[in-house]
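See below for the structure under consideration.
Let's look at chain A:
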Amino acid sequence: AEKVSVRLKWVAQAQFAGIYVAKAKGFYEAAGLDVTVNPGGPNINAATLVASGSDTFGVVSGTEGMLNARASDLPLVCIAMSQQKTPYAYVTYDDSGINSVKDFKGKSVATWFTGTQYTLFSVLAHEGIPQSDVQIVSQPFSMQPFIDRQYQVATVTLYNELNTLREQGINNIKLFRPDDSGVTTQQDAIVTSERMIKEKPEIVQSFLNATLKGWKYAFQHKAEAVDIVLAAGSGLERKHQELMLDEIENLMTAGVAKTEGLGAIDMASIEKVQASLIKFGGLKGPVDLKATFDQSFWNKVPADDKKL
Partner candidate 1 sequence: MSSEGIQNGGMAARSKASVIPPHLQLVNVWKRFGSEPNRTVAVSNVDLSIAPGEFVTLIGPSGCGKSTLFNMIAGLLPPDSDGSILLSGQPQPDGALLGKIAFMPQKDLLFPWRTVLDNATLALEVEGMSRRKARAKAESLFPEFGLMGFERHYPHELSGGMRQRVALMRTFLFERDLILLDEPFGALDALTRAMMQRWLLDIWERHKRTVLFITHDIDEAIFLGDKVMVMTARPGTIKQTETIALPRPRDASVITSPDFMEIKRRLLASVEEESMKTFALSRDAADRKTMS
Partner candidate 2 sequence: MAIRLNGLRTALPVGLALAGLLLAWEAAVRLFGVPAFVLPGPSGILVTIAEKSNILSAGLLVTLTEVAGGFAIGTFIGVALAIVLVLVPPLELMAIPLVIAINSVPSVAFVPLVLLWFGLGMASKIALAAFAVAIVVLLNTLQGLKRPESEAINLLRSFGASRFGILFRLRLPAAMPFLVTGLRVGLARSTIVVIVAEMMGGYGGLGQVIYQATAMMDSLTVWAGVVVASMASLGLYGLLVALDRKLVWWR
């Protein structure tokens, strides 16, 4: 079997259930792959690790991150997109006096500077708010500062931080979703390096097939999928992971996935994101989208493995 590794953008959790399921159920093995799953973390950049060849594949960043990576000349190629809707939302307390994104003006807004900030920038641009009017701060991966009201607005992922807040009994909050401001970015790109595509396209294909198959299986057998995730990560809480998997299913089966299947790349939304990034200076110029988002592998995935 071919030894390959896949680098995740974050620690082991249900966000990556499909990968763990594909491995546990032997889908990778059946495809002739011996896969090692490497978790990510706050301080590493999964994209760089894949581009440098340290890892063969990755579940990294999203639309903006891919564009940024190519603008930085990383030889990184996206072969599928996991989440079809923007998984982020902005939260504030009910009593904050903020009733719409327009009210972010003059407030301190925290977001992750790991690529997620571009989503915020796009949202602000779409709402016609100059960035300089908002005090944007770097959000750590803990929600505690928000709970302590160190800033008025924080970013959450629908599948994790939002649940964390609810688990702590914090329900007096409201949400603003980028999609409502007309900003839709796909997230959790499945990537590999240009070199892999050139030298071992069949491996790339096998990996993608097995991964999507894993996802499909995970959504069909959620309890089992959660078991598999719990076995992969140390010290995870079952309840939390169940909620996460539910939300991940929402995100992954929305948009073009509904019609075309899991992992579809939505080129139309990507072009829109690129245009708006260029507009507010997040990107110097257009990148070669064809080379960045290679749909040829996804197209060849058997319908059985990806169609819902």
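With respect to how the candidates were assembled, all candidates are chains of the complex that A comes from, given by their letters.
Criterion: contacts are C-beta pairs under 8 Å (C-beta built on N, C-alpha and C of every residue); 3 or more make two chains touch, one makes a residue touch a chain; residues count from 1.
Quantities reported herein were computed from a predicted structural model and do not represent experimental measurements.
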Within this complex, chain A touches, out of 1 or 2, candidate 2
Touching residues (chain side chain A, partner candidate 2) in the complex:
42-45, 47-48, 51-52, 68-69, 72-74, 112-115, 137-138, 140-142, 144-145, 148, 150
